[in-house]
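Note that this complex is displayed minus one protein chain, with the remaining chains in position.
Let's look at chain A:
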Amino acid sequence: MAIVTTPKKACAVNPLKMSQPIGGAFAFMGLRGAMPLLHGSQGCTSFGLTLFVRHFKEAVPLQTTAMSEVATVLGGYENVEQAIFNIYNRAKPEIIGICSTGVTETNGDDVDGYIKLIREQHPQLAKFPLVFVSTPDFKDAFQDGWEKTVACMVDVLVEAPVGAERDPARVNVLPGCHLTPGDLYELRTILEDFGLKPSFLPDLAGSLDGHIPDEFTPTTIGGIGVDEVAGMGRSSWTIAIGAQMRRAAEAMQAKTGVPFRLFERLCGLIPNDEFIAFLSDISGRPVPAKYRRQRGQLADAMLDAHFHVGGRKLAIGAEPDLLFDLSSMLHEMGAQVTAAVTTTQSPVLERIGTNEVLIGDLEDLEELAWTRNCDLLITHSHGRQAAARLKIPFYRAGFPMFDRIGAGHQLSVGYRGTRDVIFNIANLVIADREENHQPTPDSWRTSRQPLKPSRRSFIASTEESIA
């Protein structure tokens, strides 16, 4: 069981963390016809925008209240009002989602109050969906921004059901921000195979999966509609994925009485067994043959890959839920989680199968990986420099992934997703061995880092067992 520590550095070097407001804006991107708006100076938005564009290779809607120095001193009411008006008139959105930033939190703008005033003064906006989330940059991280924003959407947009009428086939799905559009599609397919009708909040698969729309639109294209969100209280169950979604699931239950089940992770054999069993239970249907087959394939993939993944010393840097998800799966495959770095607090951290989890940056991860002889690095694309210096195989996971294409479709949930992750990582390790670790007559004498006894014995023992 891991102890969570924070380093005492004054200077973060090669940040792993990204800011909270863009995590919030990201959540708004899963709503149909949405325009996320960051209440701050231009840079707050433009940096986030660039980041999303580089990751998804898609047009991304994101606006700014363009706070100037003067507005920052005098308060941002006029900027918020103008921004809402300009967006409302030009982009014709179905919803505007507003996140505060470090600037406007420092000067203490009361955006909830502003919105009230704007609604009073402009009757055409009286009913227009405006959701505000407080997300200061100087606190928490990307994942927290997502968490707060989804909870806030539930609070503001979901309607308490009138009467006790519930649709037994309808389920709500609250996915964490570590799931890709590809993951959401996979989940939708699985749920529909059980005859369930899922509503994803937010639904990034609908908006950021890279489809080509017939018309140009400045807002999100696709995603879950505000009307559908309002009706989520008539579902029979809420499925939350990732510990970060507990807050939103609880808000949903408090408001509508819909019971929830939280799946902390969906990568790995056991979590998916539980997931499929749960679906079979709530739908009253037997598990389709397809999933029996996929489960078999995953089991076989685990057998094939354990020679390569087993015994690896894993260095992993990711946001808490992704860290827990991937590291647990690899731990179960026999890898040792030797260095783990994350961005923010979370209850799952202490359950990671390692001694210590550090809330830190990529410099910390690189140092730990170096001193502890790690031979596999997993983190987002910013880790590429560290991997090059460490000369160890590098698996990209999480956000941002700007130096490879297809980030939006990388799959890790379900039996099939887990199988893919296992194959990809095992193949990386195999390729690395072929390229960099071919034995030579005197490699045993000159190698910089001799194979650690633990790893050698593990390989020896697995070789014996298959002999």
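We take it that a residue touches a chain if its C-beta (ideal position, glycine included) is under 8 Å from a C-beta of that chain, and two chains touch if they have at least 3 such contacts; residues count from 1.
We adopt the following convention: contacts and distances are computed from a predicted model.
Enquirer: The chain dropped from view, which UniProt name applies: "Putative inner-membrane translocator", "ABC transporter permease", "Nitrogenase iron-molybdenum cofactor biosynthesis protein NifE" or "LuxR family two component transcriptional regulator"?
Expert: Not shown, but named in UniProt as "Nitrogenase iron-molybdenum cofactor biosynthesis protein NifE".
Enquirer: To test your reading of the contact rule: which positions on chain A touch the chain that is missing from view?
Expert: Touch with the absent chain occurs at residues 9-15, 17-19, 21-22, 37, 40-44, 46-51, 53-54, 57-59, 63-69, 71-72, 78-80, 82-87, 90, 101-103, 106-107, 136-139, 141, 212-213, 216, 218, 361, 382, 385, 402.
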